[in-house]
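Quick notes on the structure that follows.
Every protein chain but one is kept in place in this view of the complex.
For reference, chains read A, B and C in written order, and residue numbers begin at 1 within each chain.
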């Protein structure tokens, strides 16, 4: 109890606000309902308790808490954790957020010791701490989820290293490539997402606790101790910024936008490939959806949802950015409203990654249909032009020549491969019978062993590179997870 | 039972999908979780049941259902409504959306009759119907909510018809106005919101039912009967469009964006006015929020939340618009993802309106502080210039002259009203002692009885106009509510 | 002239600011560059001059201008119009916007009369007027552009009334429809866009002039005269709102977003249909684009651009909405920044409509490829199920039965139409030889003469309806154009 003598600490009665000294009467019920944030807070109660635990230990170190008080706080927090875990926490009307609900409950459980926990702390720095802890975990989990998708794509690439695929530009057949080369493009896109998330993590990794409402505290708190206890490598360098900043949330949301966007690009391809007209992929029945009306339907809904959710995450980013715009320092309640988009964006993105891993592992590639399309001789028109270049024809001229040949073939209703040597000769003296041997999609790939290209040996090296990246991503996940409280 | 003879209709077992004939095995659990929409659907189960009831009656009219079958469907739907109302509806795994859950339950309750309900209907037109019914109700409720805010603002305006207020541009004091004139500006903004919602309602008011999956039905259904039963005045004119269209949702969301934006503008003013420096308003304790750390604080959080939520609704609109972009006809599962933004945007906007009514009714205006600021003689500089115009000085010259006087006064540390007649005379012969009588804010208002201006009589007329608008809005609400099923 | 006697009106020297009386020295050059809006203003100089002309005449009516002064102002404005038209207007440093540039030039041309033009007017109400005039014109032009696209789509529909097309959901073939029915769905979408633009026009149609900076004027101006002269049917009802409002711009931008989105949906279809795999459309060479590298390519770039620009217009809307959020009344300079998105969104949307008319008129439909796809017997599975319904089988059971038949056919590598009557009989006694006659796509259409459906007679009526709508849209365009100044 208090050194202030026999006077009894009277914590506010159940439901009264922490500031009942200053503001008379009860909060208007409409305002309670409108402003409470408990639903969202429940997604990071673990972080809130971890922060309180570290804060309490620091208060013990500097002598604000006695050993007995610390013990009773820690026991109280342990009990609260169990209650929250089991969804049995006794919320009361007036618990407007997780911070005040926990403090109220702690006072019930630990008496005056509980009433000391908020010493030298404000909800402003407390919520900033909770969100940074939550965001650190989310970033790490997202990297793990991406690595999983990458692993599936690499496995499917290995299965289909030889599978020919038409490369498209403008959704028009362009040049032959392979399914492996195509899937590895998606692996590269996802790798940038990992890197972005890890960069965002570096900037999230700074403890705001100790910033108080905005100006720290007049008590001799130790910000470094708290930071270390929670696995932060640094503390936020300016107390005003520490409570006013949500860059880490916006940056993480943006990283989610790109993850979701990359997912949407793959999803769009799968929707198109699953059409009767393309027929490049087929979903196992367990991964497809039927129609309530049309008995024959088998729909790739999962990819449509993945595609659509890229829009949802973008909406989340816009909401958060618009909310932050033009806010004066330091804390404003608007900041509370930047949290739901963060939570939603992270959740939707993580779920999308899990779905992508599962469905890309399950999908069947119809490599015969792909190969059939890839063997279209038109896809080798560029090879003919480059063949002419090797014979000294300036490229632009070679391009025009082959363009004319294409037109001629179309007019005659034949493919480029059907034109006779004599026709080629007429078109250009440099083009002769040797042109015909170019119409071989596999040969075209072997001619493309340049770095990054679709040549079989190059793709083999790309697979090794991809596996290396995945291992590195996973190692990062392990290291950063170990530091989470 | 069926004319097909003794053969028993076997509805799918609990949890099996409607399309279990076509797709073998169970849906992957991950896909179930990822794609289900029950959470959102529960916000419009009433609409779904109303639609099913109307559809069933039409099926009876055209002879698909016998009277007994209709009766058993209606009894089943009534029971389901009671179960949903009491949150006792027995959902099972595999109930992926409200439509399939209701049908499954109906088959349990009503047997083969239930298995006939989906005749000539697809979830594509069914969900479009549900959303249109939901949206019609939402539009009407929003208009009612706006009328409520308008009413409060008009009441406060009447209370403070005489209250002087500095009008601001660039947050700099500009010219005198009154609190009533200022609040009525917000009434006008909200009136446009009502009009927009009512326009959107007209475009929502078209029944999609009967469009089926996209091509209607080969059965002789009566779309008009269903439309009438549900209070629609027209039917969607093209079946492909009927299932692919979400314009009504986007348009309603956009109307919400503007409502929320208007709220944010008023909220921003109240935040600024509540600062110690302005001191124009004061919140009753029940409507203010304290600080967990700083004992003296009394914060206008409610306005900060209102301000922020304009960002949230904009995020909803962006999500929905991005999702709809570049979708080929007709139905794609992406459309499901446009629904959560609609539900969220409508809910957040409606809650904001309720809050605005309540807090604007409760807020205290410190009309003395306002008047003190409004009496700043600088605010009458324009009146001096216009006074010179009346004496024949070209306005641009008059403006320059008065600008110089302002500068002179500032240099001497006095106000414009403190300059002596002789100084004015030196500045311009047309300016003399009569300038001094201009420094009277109330006189300035009386000089501004032009239409739309802050003159007392004009504001009196504006109050009457506002009350007329409110009555008209409420009449619309009544008429449209009467048509809702 | 002035009662102030011989004293000469000295308008500010070329380049000095209108407020040079109040603020000493020159504006910092950096600020000039950062804040000037001339580039954007030049898109509505005609509106600015029309407004000035109407304002001047009103000033004459109330005696502020003499007949001679009005004449010299009108002559000056005519000369300025000619200079701007010919891009020969002599801008000088310090002309920060069109309003001040015109006034400066007018003073050069018309002397002291010019210095009287700004009497009882502020740039706040002036720019609001210019933008409303610009927006009214833009709305009308957009409706005209939409009617043009509708006309092209109707013409193409008439050409291809019989052309079978598979209707798709989830990009999977669903049920047979016709190209005409499909194109008419787009006509309906565009019709809503027209209606929205016309609704927005009604709310744009209120003259802000006379609102001054925010509080009108102490001079006896006649707002109605100005409004009538500029073809407005009403005046803005509150002077604070009149200068602070940009709803009309946002609403028009939103209407553009939906126009562009509808364009993007059609464009996406054309990109997919132009693929080698679908092959439903072919662009004339003049409307296609080749590749700089691949000689064989013929790309539908025009549709990709149309698709992408829906994103651009959405970006414009977000910019404008974010800018307006949380702005206190009345005018703030932020409002200037809402103008470029409006101008850009309108321009991009109008250009897209023109392009859509042209390319949809030029595109070739390969109705044979379409028909081939539409004749896939699977598309008639629903008809089989509805056939069973007619025989008394509950729909859900019929759906399951046909689903099993589809699965059986797939297993045997045949189509649904290849199953023998005996197989059908085994599947369900109600299904017999008569099932086979259902596999006729044209018959399926004839069975769908319900309102809004793809039946030939119904589509005929839909074409008539579409033509009626187009005529109505064009009549509106004429009426509203006649009112533009």
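The rule is short, and it goes like this: a residue touches a chain if its C-beta (ideal position, glycine included) is under 8 Å from a C-beta of that chain, and two chains touch if they have at least 3 such contacts.
Being a predicted model, the structure only gives us computed values, none of them experimental.
Participant: Of A:30, A:145, A:210 or A:377, which one is in contact with the hidden chain?
Facilitator: Candidates A:30, A:145, A:210 or A:377; residue touching the omitted chain: A:210.
Participant: Touching the hidden chain in the complete assembly: which of C:84, C:213 or C:435 does that?
Facilitator: C:213
Participant: For chain C, which residues touch the unseen chain?
Facilitator: Residues in contact with the chain left out: 17-19, 21-28, 30-31, 33-35, 99-100, 118, 121-124, 212-213, 285-299, 301-302, 304-305, 307-312, 314-323, 325, 332-334, 336-338, 340-341, 351, 354-355, 358-359, 362.
Participant: Where does chain B touch the missing chain, residue by residue?
Facilitator: Per the touch rule, chain B residues meeting the hidden chain are 168-175, 271-272, 274-278, 290-301, 304, 318, 321-322, 325-326, 373, 376, 378-379, 381-382, 384-385, 399-403, 405-406, 416.
Definition applied: only the chains that are shown with their structure count from here on.
Participant: Which one of the chains is farthest from chain C, going by Cα centres?
Facilitator: Ranked by distance of C-alpha centres from chain C, the top chain is A.
Participant: Most C-beta contact pairs, which chains?
Facilitator: Chains joined by the most C-beta contact pairs: B-C.
Participant: Express in whole angstrom the distance between the two chain centres, defined as the mean CA positions of chain B and chain C.
Facilitator: Here the centre of chain C sits 23 Å away from the centre of chain B.
Participant: What are the residue numbers in chain A that touch two or more other chains?
Facilitator: 290-299, 301, 304, 318, 321-322, 325
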